[in-house]
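With one protein chain withheld, the remaining protein chains of the complex are depicted in position.
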Amino acid sequence: MARARDLGILFDGASGQWNTITDVPGVEVGYATIVAGDGALQMGAGPVRTGVTAILPRGKASHDPVFAGWFPLNGNGEMTGTAWVDESGFLEGPICLTNTHSVGLVRDAVVGWQARTGTLFQPWSNPVVAETYDGYLNDINGFHVKEAHVRQALDTAASGPLAEGNVGGGTGMVCHDFKGGTGTASRVGRAAGQDFAVGALVQANYGSRADLRIDGVPVGREIGLDRVPAPDWRGEKGAGSIIVVLATDLPLLPLQCRRLAQRAGLGLARVGGVGHNGSGDIFIAFSTGNILPLGGAAVLTGLRMLPNEEIDPLFEAAIEAVEESILNALAMAETMTGMHGRTVHALPYDLLAEAMARYRRRD
Amino acid sequence: MARARDLGILFDGASGQWNTITDVPGVEVGYATIVAGDGALQMGAGPVRTGVTAILPRGKASHDPVFAGWFPLNGNGEMTGTAWVDESGFLEGPICLTNTHSVGLVRDAVVGWQARTGTLFQPWSNPVVAETYDGYLNDINGFHVKEAHVRQALDTAASGPLAEGNVGGGTGMVCHDFKGGTGTASRVGRAAGQDFAVGALVQANYGSRADLRIDGVPVGREIGLDRVPAPDWRGEKGAGSIIVVLATDLPLLPLQCRRLAQRAGLGLARVGGVGHNGSGDIFIAFSTGNILPLGGAAVLTGLRMLPNEEIDPLFEAAIEAVEESILNALAMAETMTGMHGRTVHALPYDLLAEAMARYRRRD
Amino acid sequence: MARARDLGILFDGASGQWNTITDVPGVEVGYATIVAGDGALQMGAGPVRTGVTAILPRGKASHDPVFAGWFPLNGNGEMTGTAWVDESGFLEGPICLTNTHSVGLVRDAVVGWQARTGTLFQPWSNPVVAETYDGYLNDINGFHVKEAHVRQALDTAASGPLAEGNVGGGTGMVCHDFKGGTGTASRVGRAAGQDFAVGALVQANYGSRADLRIDGVPVGREIGLDRVPAPDWRGEKGAGSIIVVLATDLPLLPLQCRRLAQRAGLGLARVGGVGHNGSGDIFIAFSTGNILPLGGAAVLTGLRMLPNEEIDPLFEAAIEAVEESILNALAMAETMTGMHGRTVHALPYDLLAEAMARYRRRD
Partner (left out) sequence: MARARDLGILFDGASGQWNTITDVPGVEVGYATIVAGDGALQMGAGPVRTGVTAILPRGKASHDPVFAGWFPLNGNGEMTGTAWVDESGFLEGPICLTNTHSVGLVRDAVVGWQARTGTLFQPWSNPVVAETYDGYLNDINGFHVKEAHVRQALDTAASGPLAEGNVGGGTGMVCHDFKGGTGTASRVGRAAGQDFAVGALVQANYGSRADLRIDGVPVGREIGLDRVPAPDWRGEKGAGSIIVVLATDLPLLPLQCRRLAQRAGLGLARVGGVGHNGSGDIFIAFSTGNILPLGGAAVLTGLRMLPNEEIDPLFEAAIEAVEESILNALAMAETMTGMHGRTVHALPYDLLAEAMARYRRRD
């Protein structure tokens, strides 16, 4: 498999070392990928095509909170914990992604993990867990995500290069009627005289074939439905969602994190997202750029803030990182056969190249 | 035990038949109350003082959705499912209340119950589950709420009079440093030439002793901390929250439901609520006044709407119902001893009467 | 005239030096009070009972912005400039209050004043101007507020004691069916080991007689409508609004300013506010506790933040200051006769005292 830019797709901006969300110093990501069984659905027995993704804003080195903000482009989905993000401006633990019907299990498991590891910020916790729906390939009502999977994702979280495609929470996902899943990318730049990194990680499970555009080229229409069949959505009209997590080391205030999260929708639009009614297009952004010690009673001092007037390079970089993350999810996901023998096809590299060549690319 | 008005407290407005949220036709409420063990905490073994409350907007007779809206006065808490309430204006299943660390279990259990009973509105579900923190009396990190409890609350939901105090999700709660819990009340009236009922159900777990006011009388200060000790919150500073569920049979649009939910805060303020930082004061309101059939593809017709200009009687009635619901939670909750032998005292009727008598009540 | 506490009404908390919003260091307030003509309405000629209030967050000493946030309890009103407050977290100029139909004039006049004084933060400006409706006493469709009045309010803004009642934007207002208008109060306290001041200024024009409560006593019902007639609202059902401006020197982030603004509704509820449909109950709060130089391109450093866990003393103080500000508006407003010879009666001190005496007050 190859990432999008290795397939010759051109992007704006400079990516970081690994072109992943982990290019933001401190950010760690872990996965639990759960694949088992084949054939017809036996609810509770499988087939299973699902998982968990965990993002630790400061890694395991520090459980100090970060400033954060979230934004729903279309709220047909769940992101728990957002009332407190809205109210406090703080994200006080990891962000986890999973399938729609395992959000609760993952949420309580994060609480348990925090209680055991002594990383509760308050005596209680309302973790941030988001989801997309993998019920086309996965026995979603079989509730196959278990506490051990959550621990696995949290405990294996690491910096460095990341797996993409059919991994973690993205395992069973479908995007623009191709196999979707987990994707990530980053950009580095300068704002207000300071170097910065911004990274995105998406769980991409949205969109129709016809809407897919890559660098302005209507790739979805060019490939069409004849040469690469699309899933049969008759039973699940409108299913689909995308979760975007954005991280940056610039010192943003909570409101600025929300602004950043909102820009994810503009990256999504470039690839062909329209915020369909059935889609839970929910975005969260956090900033590691301030030290926010746990639970002190004195006024916090020494905070920093990117001036709003200097935020445009970050916005542009974030939009680009989201765009590339989605295309990485598409590029890195392999064809998967799951529940009822249903097959979701990967974006075919040859037809992609053919479509791109029909339109002269900038060079 | 006696309800607040049976203790001589005066309220404005006319209550419905049972003075409960179930006075709104169709609304059904069920509880699972989980009490087990005594003495020191053995995490996972207890003591247990917790539960689940389930509110079915149209009862078991109909799983058609209702219009709804929610409002967080202070978001240090969780109410899942709100992204879709915000986006769609619909509440597509029950509302469940439990303790903070069991929200996930309850949420997934509701999904499972919907899947089994064929009452999913979409192929997926993002149920509404809210919480308050009972970790002063309850082994909250022992995760004692199980799927069977959720089914029990849902399956036993009924119209008619309701238990209050130490029941359901309210079992282990503390309010104004007295024993709190579940309370309910209703008002009936007329708006836009139509009879209406509005009902409230609260899970009351907020507030300091000094702030408690009843009919304007500073009862909390009058009783003080010497004669009735308060819990020792040193380990859980600022713990406390209140969830309010409001129901009405007036035909409200979703925006009007949100407006109604927001009024819960004004009822809370009358009793002494200040929206403390540690408090998850989160409110949701729904209207059964429109028939909204599940999943049709044609334009919905025959909808009705209360004119905004006629909404004040409903607002006033809702504020009163919330006020009385909180006082019913206080009045009906019995002294409870839980984890570590901690005791939370009920509001003492004699000292309440004494305090009220010091201030001449309107008559 | 006397302020509320000089009439024997008891309040919690310690007020600042002048018990005004100007107790927050740097805050300056100016008024233009416009009273002319008597008798029947001649639209454009009067009678005129209106004005402008200007609040300068850092006074004339500095036009640097402040962090701010706003909250609408009921949005039947206008507060311009809030889109940018929401987006940026900054308040970049004065806050002005006037009558509903002069908001535009005042808004553009502030722009002109900023352009002339070189205090535009960006090349353009979207000032914050809010309103309540004085059309019961004032020829509101005569548009009697002129640019010179705005300049007067801005240019005369000062620290120190403030006039209250029938002054500035509050000149022609009605509150709980008594004469209302402008009121202010403050509280001082400690949070996170730091002394703080919080001040409120209200333009009080809301509420029905029956709802008025003072220190828990139902003063409105006690006085009733027989001894002190209420305005005849038949032509203007539901007219009424309240604008609250809150200021503090604690270092709040923008989200915390919004949280503070939201608490104004709890103070309002204590006095009997219910957020009626016709009421524009809109609140804004700002913090002078951080130095935010105009327009720099470097990362802002040295910012401070009150920990959320330490914010409760501020919330409680703000609620108290709002409550007292409303009562000061009522206590300090004199009976006024305006358009069509309509008279709105001041809250009568003797009947107030009589009502308070019927209920034993805390002592």
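To keep things simple, chains are lettered A, B and C as they appear, and every chain counts its residues starting from 1.
Heads up, the rule we're going with is that contacts are C-beta pairs under 8 Å (C-beta built on N, C-alpha and C of every residue); 3 or more make two chains touch, one makes a residue touch a chain.
Bear in mind that the values here come from a model prediction, so they are computed numbers and not experimental data.
**Q** Which residue, A:A230, A:L266 or A:L351, contacts the hidden chain when the whole complex is considered?
**A** A:L266
**Q** Taking the entire complex into account, which one of A:L7, A:L73 or A:I223 touches the absent chain?
**A** A:L73
**Q** Consider the whole complex, including the chain that is not shown, and state which of C:S15, C:T33, C:T50 or C:S88 touches that chain.
**A** Residue touching the chain left out of view: C:S88.
**Q** From the listed residues B:M1, B:A192, B:A230 or B:L351, report the one that touches the chain absent from this view.
**A** Residue touching the absent chain, from the options given: B:A192.
**Q** Quickly run down the residues of chain B that touch the omitted chain.
**A** 86-90, 192-194, 251, 253-256, 259, 295-310
**Q** If the missing chain were put back, which residues of chain A would it touch?
**A** Touching the missing chain: residues 73-74, 213, 215-218, 221, 237-238, 259, 262-263, 265-266, 268-270, 273-278, 308-309, 311-312, 315-316, 319, 358-360, 362.
**Q** Touching the hidden chain in the full complex, which residues of chain C are there? Just list them.
**A** Chain C touches the chain not shown through residues 72, 74-84, 86-88, 100-109, 111-112, 115, 122-126, 129, 133, 135, 140-141, 143, 235-236, 238-239, 278, 280, 282.
By our rule, only the chains that are shown with their structure count from here on.
**Q** Based on CA centres, what chain would you say lies at the far end from chain C?
**A** Here the answer is chain A, farthest from chain C.
**Q** Per the centroid of Cα atoms for each chain, what is the distance between chain B and chain C, given in Å?
**A** The computed centroid separation for chain B versus chain C comes out at 33 Å.
**Q** Round to the nearest whole Å and give the separation of the Cα centres of chain A and chain B.
**A** Using C-alpha averages as centres, the distance is 35 Å.
**Q** Quick check: what residues of chain C touch more than one other chain, meaning two or more?
**A** 259, 308-309
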